[in-house]
Structures are given as structure tokens and as C-alpha cells.
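Below: one structure in C-alpha cells.
All protein chains of the complex are present and in place, except for one that has been dropped.
Chain nomenclature is as follows: A, B and C, assigned in order of appearance, with residue numbering initiated at 1 for each chain independently.
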Amino acid sequence: MEGNLRVQLAGLTFSYPCMLASGVLGYSAETMQRVIEAGAGAVVSKSVGLKARDGYTNPTVFQAKNGLINAMGLPNPGIETYVKEIRHVKELICQPLIVSIFGYSAEDYAIVAEKAATAGADALELNVSCPHVKQTGAEIGQNPNVLSEVVKAVKAAVNIPVFVKLSPNVTDITLLANAAVNAGADALTAVNTLKAIAIDIETTKPVLSNIKGGLSGPAMKNIALRCVYDLKEKLPNTPIIGCGGVSNWQDAIEFFLAGANAIQIGTAIAYEGPEVFQTINLGIKKYLEKKQFRSIEEIVGLSHRR
Amino acid sequence: MEGNLRVQLAGLTFSYPCMLASGVLGYSAETMQRVIEAGAGAVVSKSVGLKARDGYTNPTVFQAKNGLINAMGLPNPGIETYVKEIRHVKELICQPLIVSIFGYSAEDYAIVAEKAATAGADALELNVSCPHVKQTGAEIGQNPNVLSEVVKAVKAAVNIPVFVKLSPNVTDITLLANAAVNAGADALTAVNTLKAIAIDIETTKPVLSNIKGGLSGPAMKNIALRCVYDLKEKLPNTPIIGCGGVSNWQDAIEFFLAGANAIQIGTAIAYEGPEVFQTINLGIKKYLEKKQFRSIEEIVGLSHRR
Amino acid sequence: MLDYLTAANTLRTTKIEQIITESPSVKTFIFKDKQCAKAKPGQFLMLWIPGIDEIPLSIFNATKNGKISVSVKAVGEATQHLHNMKTKETIGIRGPFGNNFTPPTVTQMQANILLIGGGTGTAPLLFLAKTGLATIKPKKLTFIVGARTQNELLFTEHLFKICQEGKLITTTNDGTHGHKGVVTEPLTELLSQEKFDAIYTCGPEIMVKKIFETTQKHKQPLQASLERLMRCGIGLCGSCTIGKYRVCKDGPIFNNTQLDEIKNELGISKLNPNGSKTFTTNT
Partner (left out) sequence: MLDYLTAANTLRTTKIEQIITESPSVKTFIFKDKQCAKAKPGQFLMLWIPGIDEIPLSIFNATKNGKISVSVKAVGEATQHLHNMKTKETIGIRGPFGNNFTPPTVTQMQANILLIGGGTGTAPLLFLAKTGLATIKPKKLTFIVGARTQNELLFTEHLFKICQEGKLITTTNDGTHGHKGVVTEPLTELLSQEKFDAIYTCGPEIMVKKIFETTQKHKQPLQASLERLMRCGIGLCGSCTIGKYRVCKDGPIFNNTQLDEIKNELGISKLNPNGSKTFTTNT
């Protein structure tokens, strides 16, 4: 089935255009392998930081209407421990492994980046956009200067492609994107979750233990799509990885048309299982054939043509 | 049924806590009357500017999954013509009429505000947050300095309460809110629609004639709720009117618990009809009784208590 | 349920399968659409002409095999563009929207029914006569159709078939076919002679207004389909307001009582695209 589903991006080749989004099933090598076997073109790991974090107490997930609100709190074993998992993943799969990293300072990012790269990561994704952990994510991904500093530090530390995962919770996403690209980012992942909250009327309390969380899934699709569209408009030559609410092949095509070179899938896995990759691949393939396009590349950004 | 559903806000009294949101059925006095008869505590008019605008060519509305994406383009007859409608509304209804106004400069806003007030508006809502018309809305509501200037100009021109309708498309909504309140805003309406886009895969084109639009309805509920929660946290003494995705009484209660003193309803009218006001009023009333609260005021912001 | 309704009526695309030229200015377009296949006579759809406009059109026919037809008069940019389209080209559809014509509550084979169509307004009435009245099997069916001149008389073949056991009255302004004059003239004559269980009309608003006044005078039950500028089609934007009603959601079909409530606007004023009222020339 490969053939025309291949995409290239920031020097990497992906047999299939859909990757596993960060934070979803991304702890263990075996699950990543399963996702790859199900048709993912790459996996992005759970976001890893310098030190281990347990994350927040449950509830960490709220199933909202047509979407999910989560505040996991970046649980991760810390990079020292995770390097073993990275090596294990590289033994098991031959598709690209993108390690997602986060930190509280440019130095943090650089150290984690270096270790992840040394252990075998094919690319890094900088999570500068987690909307519910203080002093990382939001604070970094919402300030062009800080973002620029972080990207530069990471680029100086590694020789593999660096993706920057943008936050949709900003006034102008293209400003942040510009800062990232000027600092050397090789591609942009758009986007992380939207700031949200869930309140229970019986107890009159917020549901998540962290109170505030991030919305993912179908509810955010047309917002994420707009981010990709705006990015493609302003930065036509920067590779974009679309993410947010993709749950079927039609959604995937919309993201390509908006300007995404590849996409990531998270929440849909909860409902469709890892098999969602296979189903989406098939749908994209049929669409391309029916419309007589020879590759995904041919439809990237096509909705911008007037 | 009135009794415990009364809310007071910025010196105004509303018999019922749900208002008609701006831009929805807000052209003619007769429809506004109908909405009031259906149980709305107030109506907010369609946003009116200095000069008439025809708005955009159709499609102006896209029915997305669990929400609506619109780019009407602020069609309005211009304030000179609209003052007649304002007078007519005031003859027909005795509930508050809030006139929504927009402009391209502080002067514009002040002129329109003065005329609307003179014609009989009980309050004004400044639309500084329309996400798809250039040089108004977004540009004003996303910049604290410009916003402050506009609010000051309007406050200087009129003696009636001034609400500021905030955009969710900003990095930190509380910053803008602060600017508005410091400039004299009497209440905050949170929020307008979220930046979004709809793309059709068959034609490979954006659907709306304006290409980009704003998302409303259930898909945005937990995002709007978070805006209200954040505002209540930072500005505990400023009245807040919650808006975005309310479609049943449970949603309404969630907004009160998050910190809204009153709410607005738009998109739900498309599915439930104006009768949605009555249904929601009833639900709120039963909730208050069951939980033995004596008024809506008692539950405003309750989710913040630890 | 709210969510399902929204999702259910999202825009979908389909291809034009067949185009029939009905008159120099009217064409019928046939395409597949599952949701509109369930439409009832009087309902309308929103038709998207990609890159151009999205316009409301009455459903002319909906068959069980999922084929839908709409009959369109070229009057401006959108309709002209549609007229220039070819089979296999893509259009978008939302709907069916609005309420529908309802049969009178009478015993089967008892009803005396009158239908009055003007221009493409005849389309939904034909749909009604063919399928919407099946439950009551009218005893007698009279159809009045009007046009400026003979070659603008629409759907004559269908009309003859339907009125095999009924009565067909045509009017043309220039007398090239049937009664010379307008539809209200034969209507007045009929109403002075017989009583109807239901009268249905669709056509230019000024015609509807005259028919309404005539039926009021004779205390006869009317259901009239109205047209207004439409944008959302789902009762939200207020563009189609007439009196306290939204034509897209509370209508497009209105009965005598409702028509009486809006008689100050019917055939008299309209909302402009900017929401202000314009008074139409003939009052």
C-alpha cells in the first residue's frame, strides 16, 4: 500500500503520512511498535523532561462532548531512564522515532535534546505548548523571545531535525511560528490542545484534579485546521505537521489541503483503536486515486489556490 | 416563574439570566419580542456600525461537527437607520435592550454608542472581537491599548452601562479584560467565536465565501467556560456574562459555577428554537430548588471554592 | 438531539446527474442526496455553487432512490452560474430545511383541493400533488398556473398528467395560453362558486399577497410558501425575518392566521442584505 502515501519532511521520509501524537500510548516500545504495525508513519514519544514526573492525580481526563479534556501533568520517567526506551524502540521499529521533549529553561531543553539524540531519536519535537503545566509549555510557547532562545539552544545541541509544537492558545500563531523558524526549527507541529475546563454541576467543582486542562479531539478540528491554514499562508515554505481532532480520512485530507505535509493523531485512538491509522491510510489512498493525484505532496496547501 | 431567576448586573435587572447573543435573530423588533416572550432576560442586538454593510456573500455559515462556523461579515443597516429599530424595540419589550456596536476607530465607536444610547438602548456591548472582519474586532480586542482607548471613548460618550465582548483568540484573556475594566467597562461578555475554517475535500476549497470564520456552539463550550473561569479568578469583582456553546440548563449552571453572572445564547437557537430559553430557565429553577439555593447569585463562581 | 441535528445537516457535495431545460429561463437539475430524499413537499435545500454562492431552492421532487430535483430560474449571478453548469459538475447541499405543506384533515377521497403556482413556484406544488396528498386521496384537484407568456408556462407535461381527473387552468398575461390575465382572476371566480378543503400557493410574493386577500375574503384555508433573502437557512442569522417569523425555520409555509399577522410586510417590504427594510414597488 505504501506507494503514493509516502511523505518527506525536514529530511526525513515517512512511509505513511499519519504519526502518533505525543502523549498518547507513547511510553513503551511495544505499544509504539504496535502503532507502527497499524499503519503509522512515525511515532512521537510522550514528552520527556530532565527529571521524572508522576503527573497529576486522577481525574486526568474528562470525556467532553465530542472531545477530551486532559491534564496528565506531563508524567514521564525523565530522560536518563527514557534513553533505554529510546534504544529499545529503535531496535523494534524502522520508522522514524520523534522524541518529544519539554523543559523549564533553554538549558533543560538542550540537555534532554542531546541525550535523546544520542540515544537514537530520528527527530525531536519541542513541546512548548502544554497548556496545563506551569513554567513550561504555555510560558515558553507563547513568548517569541523565549521560544527563539529554546529553539536555538536545542539546534546547537543536536544534528537531527527539530520540530516545534505550537500552541493554539495565542493571539497570533504565525508570530510564534516565525520566531521558531528563524531560530532554526525544521518543521512546525500545529497544534497542541486548547485551554479548557470541565465543571461538575452536582458537586459544583472542577472535575480534573488539576482544575484546568487541554481540549483535544473532534471539537477542536476546525480550529487546528485554521491554524495550519494561517501558517501555510504566512510561511509557505516551512513543513507543517497538522494535529488536532483528526479522526477519519476526510479530516486528514482537509489538513493536507490546508497546508499540512503530514498529520498526527491522538484522541481518535481512544475510540477507533490503533487501527485508525490503517483506515485513514486507505481512505487517503482512495481519495488520491479517485481525484487522480499522484502523491500527497500534490494536495498540500491546495485550498489556498484561488 | 420569575422569583429566584432574577439577576442583577452593572445596575441592570434581568428577570431571567439568559440573553439573546449578538448577531442571532437580532435585526427586527418583532423577533426580539418573540425571544423575550420565550423567556430571554434581555436581547443583544446584531452588531451595528457607523455605516451600512451588506456582509459577505453566501456561504456565510458552515454546519460543523457539533458547532457552527460563520462569517456573516457584520451585515447591518448602519446606526442612522437602526435607531428607528431601537425605538421600536423599546416600544415592544420592557426587558433590557443591549445594543451591540462595532467600529474601525475609537471615534466610530463613540458616535455609534451615543446614537444608540439616545435612541433608548439600556446598555451597550462593544464587539471588539469579531474574528473575521478586518480592522475591527480582532484588531481592537487583541490589543490592550487600543481596547482601552475604545472603551474610554465610549464611556465618555454615554451614561449607560458598557459591556465589552472579549475574544477567546488571545494569549491571555485576563490582560484584555483588565484593560477593559480599567478603562471603565461595567461588565465583560466572554466570549465571541473561535478562529476556525472549513475546507471541502471534493472541491479542495474553503467553504465560506470569506474563507475564514468563527466557531460557535457546543464544540466551544468548555473553552468559553475556561475563559469565564480564568476571568473570575483574576477579576473576582467584575460582572461576567458567559457566552459560547450553551445549549441546555446544565451548560448554563456550569457557566454560573465558573463565574458568570448571566449568560448569552446564540447557536442553540438554530436547533432548539427560541423555546430554548424557557427550557433552560426551567432547568435552572429546578436545580436551584433541588440544591436549595435561593438565587443564581449564590452559585456564581462556586466552583472556585476549595 | 441538538448535536446530531447539526452534524446531520452538514454540507455535502454531489454531482449534477441530469439537467432538463424547462423554458428559456428555467432549468431543472437532478442529483443524488440521501438526506433530501426524505424531504416533504414545501421544504427547501441550500445549494452551494462552489466559489460563487449558496442559495435556497424548493425541492421539486425527491424519490425513494435518492434522486432530488430543483427547478431554477436564472435571475442573477448565482442562478445564472448554475444554469451554465454541466452534468458531472460538483454542487453542495444542506437540508432539507423548513416546514412543509400539510394535507387537510378530511376523510379519504373527500377533499376538494386547489393549487395555485406562479413560475418556479409551481414546482413544490407539483411535488405536493404527486406525493404529499397521497394520504387523503383528494376527490377533486384544481391547479391554476400562471406565466407571462405561453413558452414560460412550466411543467405542462407533469401538470396534464396530474390533472387527468382534475382541472387545469392556465393564465398568461398576453393571452397566448388559457385565460388572459393573472391567476387571481380565475381564483376569484372559483371561490365564488365552490369551497375548498385546502388551497396551496407558491410564487411571486405579490401574487401570494393577492391570493391571501382573496382567500381571506372568502374565508378559505390557505397555505402559502414565502421567499426571503436567506443566509444560514437554519433559523439563526435573522436574514429571512418577516414579522416575528423566520421564513427558513418557522416557514417557508404559512397559513391564513400567520399571513394575517405579517400582512403589513407581505408583498410590501423586505429585509435588505444589511438588515434594513425596503418597500417593494407594487403595494
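The criterion applied here is as follows: contacts are C-beta pairs under 8 Å (C-beta built on N, C-alpha and C of every residue); 3 or more make two chains touch, one makes a residue touch a chain.
Quantities reported herein were computed from a predicted structural model and do not represent experimental measurements.
Here the missing chain is touched by one residue of A:205, A:234 or A:304, and it is A:205. Checked against the hidden chain, the listed residues A:10, A:61 or A:302 yield one contact partner: A:61.
Within the set A:267, A:281 or A:303, the residue that contacts the chain not displayed is A:267. Annotation: of A:10, A:52, A:146 or A:175, A:52 touches the absent chain (contact as defined above). Interface residues of chain A facing the missing partner chain: 23-28, 30-31, 33-34, 46, 52-55, 57-68, 70, 72, 75-78, 81-82, 198, 200, 202-203, 205, 207, 209, 217-218, 247-248, 266-273.
Here is the rule we go by: only the chains that are shown with their structure count from here on.
Farthest from chain A in terms of Cα centroid separation is C. Chain centres here are Cα averages; for chain B and chain C they lie 36 Å apart. Chain centres here are Cα averages; for chain A and chain C they lie 51 Å apart.
Residues of chain C found to touch two or more other chains are 3. Contact with two or more other chains is made by residues 65-66 of chain A.
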